[in-house]
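Here the complex is missing a single protein chain, while all its other protein chains stay put.
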Amino acid sequence: MVKVEFLGPIAREPMELEVASLAELSKVLFEEESIRPWLEKCAVAVNDVMVKDPNHPLKEGDRVSILPPVCGG
Amino acid sequence: MVKVEFLGPIAREPMELEVASLAELSKVLFEEESIRPWLEKCAVAVNDVMVKDPNHPLKEGDRVSILPPVCGG
Amino acid sequence: MSDMELYEGPLNVKEIFGRWLDEEAESNYGAYIPFVGTIRAEDGIEALSFDIYEPVLRNWFDAWQAKAAERGARVKMAHSVGDVPVHTSSYVAAVFSPRRRVALELIEEFVEDFKANAPIWKYDVVEGRRIYAEDRSTPMEGAGVLADAKLGMRNEE
Partner (left out) sequence: MSDMELYEGPLNVKEIFGRWLDEEAESNYGAYIPFVGTIRAEDGIEALSFDIYEPVLRNWFDAWQAKAAERGARVKMAHSVGDVPVHTSSYVAAVFSPRRRVALELIEEFVEDFKANAPIWKYDVVEGRRIYAEDRSTPMEGAGVLADAKLGMRNEE
């Protein structure tokens, strides 16, 4: 299982999914109406490390964080 | 009379001179051995306003300050 | 204490500034530049409010500390979590460096990269309600990777 958390303003409970890649994950997420509008603007961390490669694999126990647009300071 | 002050590290007492221009002043100063080596690197203020025009006139009562290279901070 | 500090509510800016000064008093740095961010009264807000994802922020900060060390410098930062009323401060970032040039360059890079890539979400607080500051927020580096991943998959179908 892969755990997916939605950070900041995305009002969505965490999900547990059987997915083996970001591609498979994105397929699931793009089907959720409440999440879809965020995805183009979101960055992704896997186990708290930012991931920029769309071919990044996912393995059992990975934690995926979905990070919407930021504004610190 | 024009009063001339030497600031910072230039070890020279103030002078009182009868000069009507920066050109006349510079002629006097370049003849002083202890001052000459400084002059190429010095800026000039007249009555505490920086002067960049070599044709600047001087009048009775003007105070001229000779400012060697700086390093604040 | 670590060089990255998070606090509930507004920062005690004087305490933070003075403590950081004391911490580096014997480090022989010639330049110390803090940046203090204070909540402006505008658009009728009472406060701003912040969410932070600390693990990614810590990784971001540690990478910056390593980058500063390569230039002989050191960075520190403090940020608020939760509500911060107008005219109080939510953010202090600082650079210590032997020389002024590096300090001036790093404080600008540090603050700008923080703004773009620190995992912090800002909300206006109006009549006690939190409203995501969407128009002032920017996608982080690497945003859109899920859309790219989906596209890649489609091409393979």
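Per-chain numbering from 1; labels A, B and C assigned in written order.
Operating definition for what follows: a contact is a pair of C-beta atoms (placed from the backbone, for glycine too) under 8 Å apart; a residue touches a chain by one contact, two chains touch by 3 or more.
The structure presented is a predicted model; accordingly, all values stated were derived computationally and were not measured.
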item: Touching partners, among the displayed chains, of the absent chain; value: B, C
item: Residue, one of C:36, C:81 or C:116, that touches the chain absent here; value: C:36
item: Residues of chain C (touch criterion as defined above) contacting the omitted chain; value: 13-14, 17-18, 21, 25-26, 28-42, 87, 98, 100, 103-104, 107-108, 111-112, 115
item: For chain B, residues in touch with the removed chain; value: 7-9, 21-27, 29-30, 39-45, 48-56, 65-73
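Assume only the chains that are shown with their structure count from here on.
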item: Distance between chain centroids, defined by C-alpha means - chain A, chain C (Å); value: 23
item: Rounded Å distance between chain B and chain C, as computed from the means of their C-alpha atoms; value: 50
item: Intercentroid distance (Cα basis), chain B paired with chain A, Å; value: 70
item: Where chain C touches two or more other chains, by residue; value: none
item: Residues of chain B touching at least two other chains; value: none
